[in-house]
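Quick notes on the structure that follows.
Heads up, one of the protein chains got dropped from this complex, but the rest are sitting where they should.
Chain nomenclature is as follows: A and B, assigned in order of appearance, with residue numbering initiated at 1 for each chain independently.
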Amino acid sequence: MKAFRAWISRFLSPGALVILTIAVVTSLIVASLPTKEVKGIPFWISAIVHYEAYTPLIKEWNEQHPESEFGITLLNARALERRMLSGFLSGSPVADLIETHLAIVAKAFLGPVDEIGFVDLTERLHREGIYDQINTPSFAPYTSRGHIFGIPHDVHPVLLSYRADIVEAAGIDVSQIETWEDYFRVMRPLMRDYDSDGRPDRYLMTASETRGDVITMLILQAGGSLFDQDDRPNFNDPINAEVLARLTTWITGPKQACTDVPAFTAAGHRQRLDGVVIATMTPDWMAGSWKIENPGLSGKLKLMPLPAWRKGGIRTSVAGGTMIGIAKTSHHIDESWALIKHLYLSPKLAEHMYRTTTIISPVKTLWNQPFYDEPDPFFSGQPTGRMYIDQAPDVPSRPSSPYNEAAGQKIVSAMIALRAYADSNKIYDEPTLKIEAQRLLDQEQQSLVRLISRNVFLLEDKTP
Amino acid sequence: MNSKRTAQSIVYLMLVVFATITLIPFAHMLAGAVKTKLDFAATLFLPAGDGFLGIGWDRITLENFYRLFFELEISRALLNSLFLSSVHAILTVLFCSMGGYALAKLNFKGRNFVTTLVLTALIIPGPLLLAPGFQLLYQLDLLNTYTGLLLPGLTPAFGVFLFRQAMINGVPNELLEAARIDGAGEARIFFELVLPLVRPMMGAFLMISFMGTWNNFIGPQIILQSPDLQPLSVALNNLKGIYGTDYALIMAGTLVSIAPVMCIFLLLQREFIAGLTGGAVKG
Partner (left out) sequence: MKKRLNFAPWIFLAPFLGIFAVFTVWPLIHSLFLAMQQTYGPGRVEWVGLHNFKFLLTDPLFWKATANTVKFALGSLFIQLPVALGLALLLNRPSLKGRAIFRLIFFAPSLVGLPFVAMLFAPIFEQRTGLLNVTLHKFISAWDPNFAWTQNYIMTALIIAALWMYAGFNMVYFLAALQNVSKDLIEAAEIDGASPWQRFYHVTIPGILPIAGFVTLLSVISSFQLFELSYIMLNDTSGPDNGGLTIVMYLYQTGFQTGDLGYASSIGWVLAIMLITIAMIQRRILKRHEEY
């Protein structure tokens, strides 16, 4: 033994020996570990709340359908995107059922239509009458060149959630508010600068030049758009310029009333609790996330329809979306279709979803369910579900372009440039800003068109 | 005499200040790892409370570690990291020492050519090979396998270079001559004579290789798709994607990811630093 030790130490210092031992031991373990087989037909999802909601339902399904058991896996969104694309493009193993965010799904629409990795569901939807049961605009992000590749999980209307405790204590009556102009005028007295350092400590709403989600929500509400119905870039729509210009006056300059409060970080939750902003544009899923992440807000908030962009305009917008689709490579297409119907059309899931995440179902026939009308203590007893459903018919439609993410980034770039322009030239009136906004948008439009026209795989002509 | 003393004290002071600044992120991580999610943002380090020194000792918790190991199965990622790093380290040391030996001590036609090849390879930037390398692995059907991840990096030119440097001066030609005259085969000479003479460099390169693989992110991110195969770097980032707001959990995960390398380093300190700087100073 001693001789062996002496022999070894001629070659390896103690540290090196440790590494060698680890190598040997781990190799043995790895070789003997069975590859983890997820039992059942693979089903990938990327939203943690869905995972918690689906698991009991899938268990029930598996018990009733032992011949088509499903195994659900929760993946990080980017990981799901990578594996999905890798599966569609390089043939690596991909799940049969995939449920994920619209931004990720759109990336599968980059190539020719018949090469899209999802099964075309258009015929099935119409044949079985399901298409008419679901809120029509909600299909838009998952429809490419006229073919529908997924069923929407949600509608995601947007309401304005506001600190009722602060607003009502100041004696302000929100029912008078019809447009954004009304809103800022009525709420202005609530702005505060506690430490008199010239920097406001309480703002009226969450918004900033870096919040692409807020910018897009406003653009959609105002009737603008990033792409037209044929997925061609539509940046230089004058309505978009109008939105960017007006938003600039909200976030900077003499009429500044908005600041960025991060949506998902601990710091953001803290700030919301402290009342750094009075109101936030809140899609249904965000309301649900706050109930879990920021329970301290319960009873302090109320909801109201978004102030309209102009008199008579729609009082809502849309943000986010999840769909479920079937991979073409699946050997269990019919079973997958059955599971989708079971999950998405069932009142039980709709109720479970609503109760755990506040998300309303896109299935119109379920909108009369009583649980949507229940008083919600988080929002001071308001019927949250009903309020969101009331806005559902007005929810704007969205494109399914794979360049959606790139477009979103460009809008943010334009907004940042516009704000810088306003601040360095001290120009804060809308009409002048609108001209500069239009110029910036034209630039971004050209840039995006160039990017798209580079793609040799999109066989249709995309240039306007 | 006094000015020298004050100079020395100033130096010490500055060193202590810098050392403290360097250690702060570590302390932040340690404190964060034992806090609950809600407590994380409330205080910078340990949770405030009524205990000794104003610290809420009762609120220190190991629940993050519990979750990592029992619910989130980080042990698999840990195993993968240990496996990939150690196997890679052993194999690279073996192959690079072989190559370095040939270039340093064996005379043959083409020695200069291969040496130039090695030096040129040092200049090639990694990212250049990412895209074509990925496509090659796809064509060889090695995507999503350990082999695909390890094979391309088994003989880094840097390693061959380091061993060559170490052996040129560290292995006396007379010794080799004598062994050959005694009739020893080349393999025996290499394993029994040469390797023990470069023990420090072996230790150093083991560490360098181990660390390189352990901390490698882009490689596994691109090549390994199955969660079962992914090492800590990718697995922890995926956790961050799902539980992004739970910094306490991520801090605990980071601690688990850093600790093994730190421990091994403590054993291989001297050799590691000597190996690193040796290549630069003499080269």
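We take it that a contact is a pair of C-beta atoms (placed from the backbone, for glycine too) under 8 Å apart; a residue touches a chain by one contact, two chains touch by 3 or more.
Quick caveat, the model's predicted, so the values are computed rather than measured.
Undergrad: On chain A, where is the contact patch with the chain that was removed from view?
TA: Chain A touches the missing chain through residues 78, 81-82, 85-86, 88-91, 107, 110-111, 199, 210, 212, 260, 262, 265-267, 270-271, 409, 412-413, 416, 447, 450, 454-457.
Undergrad: Contact with the hidden chain only, please: which chain B residues?
TA: 8, 11, 14-15, 18-19, 22-26, 28-29, 32, 40-41, 44, 95-96, 98-99, 101-103, 106-109, 111, 114, 117-118, 121, 123-136, 138-139, 151-155, 157, 160, 186, 190, 211, 214-215, 217-218, 222, 233, 236-237, 240-241, 244, 247, 250-251, 253-254, 257-258, 261-262, 265, 269, 273, 276-277, 280-281, 283
Simple rule for what comes next: only the chains that are shown with their structure count from here on.
Undergrad: For the complex, give me every residue of chain B touching chain A.
TA: Touching chain A from chain B are residues 37, 40-41, 79-80, 82-83, 86-87, 89-90, 138, 143-144, 195-196, 199-200, 202-203, 206-207, 210, 221, 225-228, 237-245, 247, 264, 267-268, 271.
Undergrad: Which residues of chain A touch chain B in their complex?
TA: Those in contact with chain B are residues 10-16, 18-20, 22-23, 26-27, 29-30, 35-36, 48, 73-79, 82-83, 86, 90, 92-93, 264-267, 269-270, 293.
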